[in-house]
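The structure is given below, and queries will be raised subsequently.
Every protein chain of the complex appears in place save one, which is left out.
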Amino acid sequence: MKFILSVWRQPSATATGRLVDYPIDGIGADDSFLEVIDAINENLMAQQQEPIAYEMDCREGICGSCSLMINGSAHGPQRATTTCQLYMREFSDGETITVEPWRADALPVIKDLIVDRSAMDRIMQSAGYISVHTGEAPDANEILVSKHRADRAFEAASCIGCGACIAACPNASAMLFVAAKVVQLALLPQGQPERCHRVISMVEAMDREGFGNCSNHYECAEACPKSIPLSVIAHLNREFLQAGLFGREFSAAAHRVVHEE
Amino acid sequence: MSSSILPDARVPGGGMEQKWEHCLDNLHLLSPANKRKKKIIVVGTGLAGASACATMAELGYQVEAFTFHDSPRRAHSIAAQGGINASKNYCNDGDSDFRLFMDTIKGGDFRSREANVYRLAQISGSIIDQCVAQGVPFAREYDGHLDNRSFGGALVSRTFYAKGQTGQQLLLGAYGAMNRQIHLGKVHLHTRSEMLELVLKDGRACGIITRNLLTGEIRSHSADAVVLATGGYSNIYHRSTNAAGSNVTASYRSYRRGALFANPSFTQIHPTCIPVMHAHQSKLTLMSESLRNHGRIWVPVAADDQREARDIPETERDYFLERKYPAYGNLSPRDISSRAVKQVCDEGRGVGALKHSVYLDLQDAIQQHGTAFIEQQYGNLLDMYQHITNVNPYQHPLQIYPAAHYSMGGLWVDYHLMSNIPGLFVIGEANFSDHGANRLGASALMQGLADGYFILPQTIGHYLAENAPVRVSDHDPVFSATVEEAQDRISRLLAIKGKRSVASFHRELGDIMWHHCGMARNQLGLNSAIENISALRAQFWANLNIVGSATDLNQTLEYAGRVADYLEFAELMCRDALAREESCGAHYRAEHQIQGEAKRNDKQFSHVAAWHFQGDANTPQLHKEPLNFDCAKQVERNYR
Partner (left out) sequence: MNRLLNLLNTSIGRKLVVAISGIFLLLFVIGHALGNLTIYIGPSALNSYAHWLQQSPMLWLVRLGMLAIVTLHLWLGIKVSLENRSARRIAYQAGSSLWQRLFEQRMLISGLIIFIFIVAHVAHLTLGAAADATFYRVDERGFVDVYARLVTAFQTPTIAWSYITAMLLVGIHLKHSVRALFQTMGFFHDNYFSLFEGLSWLIVLFVVIGLCSIPLAIQFGWLNHAVAGLSIPSLTGPRFA
């Protein structure tokens, strides 16, 4: 098969970028999309040109490193698939394929197709966990969780932090990402003590990073390679409303408590 | 260098059950106020690294964490699928610490340190407690209790799991625990920072040199102790189940500074991976061993059978694992299963276009339990298989073949997980200690977390209290000298300006290693490999092509540095394989076998082979730590 990859090239965060066409031939239907970029890169380097910078690591759809907007779809045309598990059989021979980085002001481009996703880590750092010191835990079977709940928590927990939801959202909102963690922990008995604190802190952290607001376009769940359901966003809204109305106070007070420990 | 470079392993006295307790009771302690003054560097933020960062920060230490990824959540621990062992005996099937210990020792073919393995089994239960408390959504029964399944090399069900994403869930748990400490300001996280060198002063580890992967800035970081949690090196085979970024650099650079590298040739080839299907393929994806709970492995009886799998009648199928190892059957350990697969393929009975895979068939299980059950158990794995191969595994058997997966070998550590260099600790896959010559399924997660949550945070305090080293300033001349060396190496790489790509060298190295230092090894092959590697290394330094600069994000340069280390380390692997004139676990020397089964030589090789770097011009020196088995009797490994 042959293709033309029209790839976003941007030498640095501050430089202006543009799409550059790279024709490539001799591709098999079972080649992965990233192997095609690798092939283009080998050609480029042979001509002493800088290869296309892009991120990937595990190549089995779990580390969340890969992050390409392919023909305007996050992770490409196949549903519930990361870019690293996308195969060329999904494209038609001779097709021109546009490849762009995630676009969101909160996830700025570093180089070519690489974006800075540290904003997502900062949200997680704000409260995306259950506070338990090593050694404090009771016996694992003392905490019973119904199978239904455990399965739903797992479903939310399967987020790989790739950012496709943000990339696909017309508003660059991070609600699906945040909701997945909030819901996972809100569903479990272990997550109850910090439930209110967690949702408010995480939403505040999300707001600080400059993500857009959810306006219910539902593109996020469509793009999610792990098929995290939309309902987690509603669940997040519910958690937030409950916490805001009946839960603890907002950030200023919360931080004070933590530091007094 | 003195000849007694191998220090005492500091295994405490007393009965096996009491050793860890004894160790803890006799550790020197630091007061909370003094802990706050100590700074610890942790390189690598996977399961072992993240859990260690979190726990040490909880104890009050200042922790500096380094990862070359953009986030700790990308570490390759995330890809572990099947599960984590613990001797909880929740299934009431007779499990105990002793049995887990015995299975692990036997699985490792009696080439691991007994006391370390016993401790691992003792701690295993606390790991599950800790992870559940963190909100790791393990699989549950309808009554709300935790579910277990069985894994290779065990006759009990002791594996806790979260679908086929156990590693992900455990890593995210540790990531959360670390995030909490980052938020509290006790862990300082350096992302996109790759460790290039270990810095020593007066024989002690006092810091590291890193390169900022975005700006190319080379920086010194000093600390009171350095912890390596940098994972394994199976990526040396080029096509492996490891992530593209997995590398040996941190361990290997430390080896060059004097750290002993133990059993480098012990690499695990995992039996159930999606085989190579075309030439450009860059990755071999693992299909969890858990599939062997319900999948049956077979090939046609006749070589060159052209029929489709389902057209081959039962009588013309060879369920070779069940035939050869009736007691463990499809759940035989990884090394044994992999070799059996290789054997039938070598006999010409392999299936698939390239004739080098075997069937893993779920049809019987589907008929017995229904599609819904299989989907519930393995849905995400089977979806992944279908994504990659475009074949529906509910209708056709999966095709699998072994692939490089894990490295049991690693830097030598004592019972405290400290290397022979004072102040350098090594945890997780990066050390050698617990898996011997072969790792059992669901043991890697257990070991990484045991090291990170429960062992290192205790033992490191002993070093800091006992030695009270004065922290070396990062302006000390040892730092600037090491920075210069690191910078010089980068300049040399960029100055080659040759024609061949880094990937082409990596591919070629991978081929050499796979054929001569892979599933089966022999003297002739290993010797030729050493020659070939050395020739390839020379070519690398003469004809490598790197485009771009050192002061910018340059992925080719990063890759080149890692492959350069692989090119040197590969030789060490071969030397180790050559020196070990026996077959044990995953290390299979064709010269030492009885009808295709590994023939161990306990008289001469019941030891850890620890290699000491002697400069580029000399062959490394071999030190042997004898392995004594007081508790587990060294018997022939029999899974029949």
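Descriptive notes on the structure:
Each chain carries a letter (A and B) given by its place in the written order, and its residues are counted from 1.
Here, a residue touches a chain if its C-beta (ideal position, glycine included) is under 8 Å from a C-beta of that chain, and two chains touch if they have at least 3 such contacts.
The model shown is predicted, which means the values in this text are computed figures rather than measured ones.
Among the displayed chains, contact with the absent chain in the complete complex occurs for A.
Of the listed residues A:106, A:137 or A:223, the one in contact with the hidden chain in the full complex is A:106.
Listed by residue number, the positions of chain A touching the unshown chain are 6, 8, 19, 69, 71-73, 98, 100, 103-106, 170-173, 200, 203-204, 206-207, 210-217, 229-231, 233-241, 244-245, 249-250.
Please note the rule applied: only the chains that are shown with their structure count from here on.
Averaging Cα coordinates per chain places chain A and chain B 27 Å apart. Chain contact summary for the complex, chain A toward chain B: residues 12, 28, 30-32, 34-35, 38-39, 42, 44-46, 48-51, 53, 55-65, 78, 80-81, 84-85, 87, 89, 110-111, 114, 116-118, 120-121, 124-141, 143-147, 150-151, 153-154, 157-158, 160-161, 184-185, 188, 190-191, 258. Only residues 51, 54-55, 58, 69-76, 78-79, 88, 90, 125-126, 128-146, 162-163, 165, 168-169, 172, 175-177, 179-180, 182-184, 191, 214, 241, 243-245, 277-278, 280-283, 285-286, 383-384, 387-388, 390, 453-454, 457, 499, 501, 503-504, 545, 547-548, 552-553, 555-556 of chain B touch chain A when the two sit together in their complex.
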